Structures are given as structure tokens and as C-alpha cells.
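Yeah, one chain of the complex is gone here, protein chain that is, but the others are all in their spots.
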Amino acid sequence: MVRSDDILVRIRGLVFAHGRRRIFDGIDMDIHRGAVTAIMGPSGTGKTTLLKLIGGQLKPRSGTVEVDGHDVHRLSRGALYRLRKRMGMLFQSGALLTDLNVFENVAFPLREHTDLPESMIRSLVLMKLEAVGLRGARDLMPAQLSGGMARRVALARAIALDPMMIMYDEPFTGQDPISMGVLVKLIRTLNDALGLTSIVVSHDVAETASISDYIYVLSGGRIVGQGTPDELRRSDSPWVRQFMDGLPDGPVPFHYPAPEYREDLLR
Amino acid sequence: MDNSRIVEIWVGVFVAIGLGALFLLAMQVSNLAEFREQKTGYRLRAHFSNIGTLKVRSPVKIAGVTVGRVAAIHLDPEQYQAVVEMRIQPQYKLPDDSIASIYTSGLLGEQYVAIEAGGSPEFLEDGDEIEITQSALVLEELIGKFLVKATEESGPKE
Partner (left out) sequence: MIDPLQRLGAASLNAFAKLGRANLFLALALTGVPEILRRPGLLIRQMYMVGVLSILLIALSGLFVGMVLGLQGYNVLSDFGAEESLGVMVAASLVRELGPVVTALLFSGRAGSALTAEIGLMKATEQLSGMEMMAVDPMKRVITPRLFAGILSMPLLAGLFTYIGIYGGYFVGVLLLGVDEGSFWSQMQAAIDFREDIINSVIKSLAFGVIVTWIAVFEGYDAVPTSEGVSRATTRSVVYSAFAVLGSDFILTALMFGE
């Protein structure tokens, strides 16, 4: 449990809207260096949007996102790209380049950003693939991989440039228990072995709670609960309770907003 | 790496075929090959009172054989005559009493300059002028002349 006071990502007063729908309504968040921070919440609360805001792919309506002391949305294009080289992101689908094989996918950021000789690239790629246990799959094409393997390859690619932080977008969704276990273990061990900072966006409560140091629970555009996993398990906030225990009805209603049922039927 | 070599070779073949087709189109299908002949020939001028539909690049022929092309056409502002400049291929020497006429190939074909070689021992040189010319026949003029003649003939009888 490394809990330094060194903050890598600092979010203040973040407001973001998609058309007229407010997705974030004033969010403050601190992500500590070296820790695994989980952002949880029901589907559709804009967890992925939050990662895109941190990565500078989307611009907020107001508020600031600071990564390693830089205000992401004030940076010039060149500076933003330099900052992104130090961030890795694991997309829900893996986002592997479908026309390249596993080896070339992992080599892609190295070839794009460095002028390393071929032999060096080979050793680096094999090292990263070994770390995710897929050195033997280097010649396969992305279409031949299972979902879990594709995510592990994407993880190897995300750490290819030795970034300071990695953002995981729903890493456990749709995985069988074995590959889920593999991913859970990988996220924790890579974080500690490489001295990374990890942000995990997920709604798989048990898995995420087992590896994270700190958890934020989002709902309705606000933070409805935060704390270490133990603190949250003991929390009596109805929002946190509903989410942690998976109750069908509560502050997040079972029904999508609709007119009165009786009225609707009788119309 | 081997794969990218094959790709590069194929692209090389593609570019070569494409450029080759364009080159052959230029040389074999169009008149590009004649441009060089045009540069090498010598220039002659001729005044015509009417050139009909003669155009730049119309052929210049002797006995039906193309020996050159019309290079430029402009109006002599003093005599109100058309000045036709021709480029003749250097291997053809023309006597200085040759006659230039404008004829039509076929009934509806294009017009061209026909040269009838004379008998003089002196040859025309670059920039010289063909003095004796015969203008294009204009259909309306012909019909006009014919009508005048017809009325003259029929006149006395009335």
C-alpha cells in the first residue's frame, strides 16, 4: 500500500457535456503517483470519457486536468504529444492495429518514436511480450487472438515506451474468469515492478477492489463516494452501498426516467 | 522484411507500367513525335486574300505528300491579307517560283496548303516568301459567281 502524497493527476472542477447532456458536473480528483486508483460506477456514467479527458482527446467545458504539473488542455499540440508518449492507454477493445501482427503491434510505438536499431527493437518487444506471457504468440495476427490475449498484447504495447502511467478502460469486461484473473494480476504486478501509476476504470467491483489502493465511485456526473476499498466496504452511503452490493434498485433507479406507468398504458 | 520487398517491387512494376503507358500514348497515339520535326524545319511565308478554314498545324503538301505544317496565321494590317507561316522539313528544297494554294481534302475535309514546285534553279530559304498564291475557294463566292454568270447568259434573251 504505497500512499505517497505526490499527486500525478489533479482534476479540479471538471465539467463536461455531450450536447445538452451533462456528463460531469464538477469533479475533483487526485491520482497519487505509484498507486492503482480505480474509478467505478454504473455503465453510462462517462468513465471512458474521463480517461479521454485526461489523455487530452476531449476538451472539458470548464475545469482543469493537470498531469505531472502540465494543464493538459492548455498544452500546444507538440507538447501534448510529448506528454502522451509518457502515458499508456489500454482500450476496451484492445485497439490493436489489425493489419500488423502481434510483434509489429508492440514494436509500433518504438518504430514511430525512436530510431533504435532492429536488434534492439526485437529485444525490447520480446521483453514486453514476456512480461504479459505472450512471447510465443508474436507471429499471430490480432484476428487470431482471444479477447483476453488481445488486451494483454495491447498492454505490452502500452508499456513499450516505459510510460509513467497507464489508463485501463474496462479491462475486465467480457473476460472469462481465468483471463480476468491474469489481467488482475498483471495490472498489480506491472504497476509495482515498473513503478507505474495506474488508473483503472471498471464496474467489476470485486476484481477492481482487490487490486486498487483508492477508489472513486461516480454516478450522475458526481463523485458519490471515495476511499480505500476497506473504507468503501464499510461505507453507509446508499449510493456506494447500491453499487458495491449490486442492488437492482436504490438511488440509481431500476427504471429509465418515464411517465407514470398507469398513465402510459391508459393513453 | 521479405514481404515489404515484394510490395516495393510490385509498386515499382506498377509505376513503370503506368508511366510506360502514358509515354506510349504520347508517342504512338498523339502527334508529339512531330513536334521535333517542326523545330528542325525552315520557315516560309505566303500572303493569301482568303484562307478559308485553314488552321495552325494544318498540313503543307507537295503532290499529296506532307512536307510541313502551318506554324502561324495572322493578318497583315496594311493589305488586309492573311499571312501564313509554314515550317517545311529541311530535306525538301523548294524552287523560288513555287505556287502555294489552299485546297480542301475531299468534299468536306480539312483544308491544307498545297505547293506546286516551280522550275527555277534558285531555292527558297528560311524566312523567304512564296510570291504566287491561290486563295481558298469559298462556297458562297463560287455560288455567287455562278449566279452572276447565269443571269448574264440568260439576260440578252429576255
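Points to keep in mind about this one:
All chains are identified by letter, namely A and B, in their written order; residue positions are counted from 1 within each chain.
The rule is simple: a contact is a pair of C-beta atoms (placed from the backbone, for glycine too) under 8 Å apart; a residue touches a chain by one contact, two chains touch by 3 or more.
These numbers come from a predicted model, not from an experiment.
Contact with the chain not shown here comes from a single listed residue; of A:H18, A:R61 or A:R82, that residue is A:R82. Residues touching the missing chain, restricted to chain B, are 4, 7-8, 10-11, 13-15, 17-19, 21-22, 24-26, 28-35, 57, 59 (touch as defined at the top).
As for the chain not pictured, it touches chain A at residues 52, 55, 57, 81-82, 84-85, 87-89, 91-93, 95-98, 108-109, 112-113, 154, 157, 161.
Everything that follows uses one rule, which is that only the chains that are shown with their structure count from here on.
Separation between the centroids of chain A and chain B, computed from CA atoms only, is 78 Å.
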